[in-house]
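What you see is the complex with one protein chain gone and the rest in place.
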Amino acid sequence: MGTAIAFYFISACILGFAVLVISTKDTVHSVLFLVLDFLFVAALYVLLGAQFLAAIQILVYAGGIVVLYLFVVMLVNLKRPPEAHSDPHRKTKLGLGLAAAVLAELALLAVRSSDMPVRPIVEAAAVPVSGNTEVVGWMLYTSYLIPFEIASMLLLVAMIGAIVLAKREL
Amino acid sequence: MADSFVITPTHYMLLSAALFIIGVIGVMVRRNIIIIFMSIELILNAVNINLVAYSAQLQNAVGQVFAIFVIAVAAAEAAVGLGIILAFYRNKETINIDEMNLMRW
Partner (left out) sequence: MVDTLLIPLLKIVIVLNATLVAVTYMVLLERKVIAWAQSRLGPMRVGPYGILQPVADAIKLMLKEDITPVLADKWVFTAAPVISMVPALIVYAVIPFGPVVNLFGRQVSLYITDINVGLLYIVSVASVGVYGIILAGYASNSKFPLLASLRASAQLISYEVAVTLTLVSVILMSGSLSMVSIVRAQESQHLWYAFVQPLAFGIFVIGSLAETNRAPFDMPEAEQELTGGFHTEYSGMRFALFFLAEYANMIVVSSVATTLFLGGWLRPFPSVAALSFLDVIPSWTWFLIKSFLFLYFFVWIRATLPRYRYDQLMRLGWKVLIPLTIINLVVTGIVKVLIS
């Protein structure tokens, strides 16, 4: 019962702040709503028992990526808001209608699939450690070591790329 | 639907679908490219919620491992994307995506 109340409250906040992110005129306010959104998503992860992922979400997403967005927003702050007039070629209502159709389809799929029995597709490997962080760490370093290494290479490449792109003169 | 007081993965899937659609609407409707990037982050978070919900349901930590990779890739993509925006802004002084048409004839 407490889980249900927490879930409904957190999801209402997540969806509410997400709508505010895409609809606020001021970009800085939009970024701040995004931070709040990520904090509530981290709370949802704690509710699901993924404490390590919740801490990583706050540390990387809310404390790293969104800080980067905030820096860029402050550096490109123009005097006039960039959407002073709307483009006549943009078909906003058609886009919103299509989005509503996709949402209805996804909702139908979700509700229909809840009647099907759930079979674990991947055999849960018996890891010799217990505790959320330990299990995730064990899997990261044994079964999924190669994606882990590739992800670190990806981050290195992205770091070098971002520095090269943002430098004033090479 | 089942008893509303028991939170099933279906609830998480609906939340994830709604967040996904909000992100997609943000990408389609807004013209400020930074808001478009932030909507893409919303989409990635929606996917993460789905992954973690099923990881909790199936008691298999693979979902959380995948979500960690999604976060890492999102960080890399945000860094490079914002670098591109900065480089573009320095040349053309705009962040309106309708004016980023250097490759149009």
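All chains are identified by letter, namely A and B, in their written order; residue positions are counted from 1 within each chain.
As a working rule, a contact is a pair of C-beta atoms (placed from the backbone, for glycine too) under 8 Å apart; a residue touches a chain by one contact, two chains touch by 3 or more.
Not measured: the values here are computed from a predicted model.
*Asks:* Need the list of shown chains touched by the one chain that isn't shown.
*Replies:* It touches the following shown chains in the full complex: A.
*Asks:* Taking the full complex into account, find the residue in A:Gly16, A:Gly64, A:Pro147 or A:Gly161 that is in contact with the omitted chain.
*Replies:* Of all options in A:Gly16, A:Gly64, A:Pro147 or A:Gly161, contact with the hidden chain holds for A:Gly64.
*Asks:* Quick one: which of A:Ser23, A:Gln51, A:Ser114 or A:Ser143 touches the chain that's been left out?
*Replies:* Once the missing chain is taken into account, the touching residue is A:Gln51.
*Asks:* Name, in rising order, the residues on chain A that touch the hidden chain in the full complex.
*Replies:* Against the left-out chain, chain A lists 26, 28-29, 32, 35, 39, 51-52, 54-56, 58-59, 62-64, 67, 70-71, 74, 131-133.
What we mean here is this: only the chains that are shown with their structure count from here on.
*Asks:* Which of the residues in chain B end up touching chain A in this complex?
*Replies:* Going through chain B, the ones touching chain A are 1-2, 4-15, 17-26, 28-32, 34-35, 37-39, 41-42, 45, 48-49, 52-53, 55-62, 64-65, 67-69, 71-80, 82-87, 89-90, 94-96, 98.
*Asks:* Which stretch or stretches of chain A touch chain B in the complex?
*Replies:* Within the complex, chain A touches chain B at residues 1, 3-4, 7, 11, 14-15, 18-19, 21-22, 27, 30-31, 34, 37-38, 41, 44-45, 48-50, 52-53, 56-57, 60-61, 64-65, 68-69, 72-73, 75-76, 78, 82-83, 87, 90, 92, 95-96, 99-100, 102-103, 106-107, 110-111, 113-114, 118, 120, 122, 124, 127, 132, 135-136, 139-140, 144, 147, 151, 154-155, 157-159, 161-166, 168.
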